[in-house]
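Quick one: structure below, then a few questions.
A single protein chain has been removed from this complex, and every other one stays in its place.
So, subunit A:
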Amino acid sequence: MIELRGIHKAFGPNRVLRGVDLSVPRGESMVIIGGSGTGKSVLLKCILGLVKPDAGRILIQGEDATGLDRDAFLARFGMLFQGGALFDSLTVWQNVAFRLLRGAQKRPKAEAREIAIEKLRRVGLKPEVADLYPAELSGGMQKRVGLARAIAAEPEIIFFDEPTTGLDPIMAGVINELIREIVVEMGATAMTITHDMTSVRAIADDVAMLHDGVIQWTGPVANMDAAPDPYLQQFIHGRAEGPIEAVR
């Protein structure tokens, strides 16, 4: 279970997060929606410790994230980055098995490679891809490799940063389905940030909308369409008119 209490973060005069409160129950899939530049990525990075919040507390299973041993803490997480963030100096299988080739979870090379190939198969990639370099793959394949890397060490918590951005609608659908299957299968707690409403409906158990630095609305995905919140309604229906100012 992930619990965020009063998270604040400013970059200079730009106050991105102004007191975010959110809790994600264990094994649930939470999707955070919100316009571009509303601080969704910053929020995920705060939880991971990549960005230090100015104020507020982050609790993972009731324990303060800042007090935990950093390596052990990060070992519980997997993350799929927006652009894949694959290491282009390493082959596909070395990317997937990165965590298994060094550090506390180190395994023999052959075993790590075997796990990598199995994870690649899980995301729909053939073993032949294993020895290619990321630059030789299409955008959709890179996303899949990123997904395989995120799940390689069987994390308890997985973050997905804009998993369908830059993909064609069919590939986006495939990735959405994969994410849903994997999260259910692993019993992992998932947090996804996106502004793709198809993704939201495919992946989410719960939805939270971030606007103006706070959680504007949160609830089960089934309640989303009926919710009276005007911000939420404007966003999910993509209306230009409404309380959220659109720059024309």
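Here, a residue touches a chain if its C-beta (ideal position, glycine included) is under 8 Å from a C-beta of that chain, and two chains touch if they have at least 3 such contacts; residues count from 1.
FYI, contacts and distances are computed from a predicted model.
Looking at the choices "Sulfate adenylyltransferase subunit 2", "Phospholipid/cholesterol/gamma-HCH transport system permease protein", "Transglutaminase family protein" or "Molybdopterin-dependent oxidoreductase", the name in the UniProt record of the chain not drawn here is "Phospholipid/cholesterol/gamma-HCH transport system permease protein". Looking at A:R26, A:R57, A:R102 or A:R239, the residue that reaches the missing chain in the full complex is A:R102. Among the residues A:Q82, A:T165 or A:Q234, only A:Q82 touches the chain that is left out of the figure.
Among A:L48, A:L132 or A:V221, only A:L48 touches the chain left out of the display. Touching the omitted chain from subunit A are residues 45, 48-50, 70-71, 74-75, 77-79, 81-83, 85-88, 98-99, 102-104, 149.
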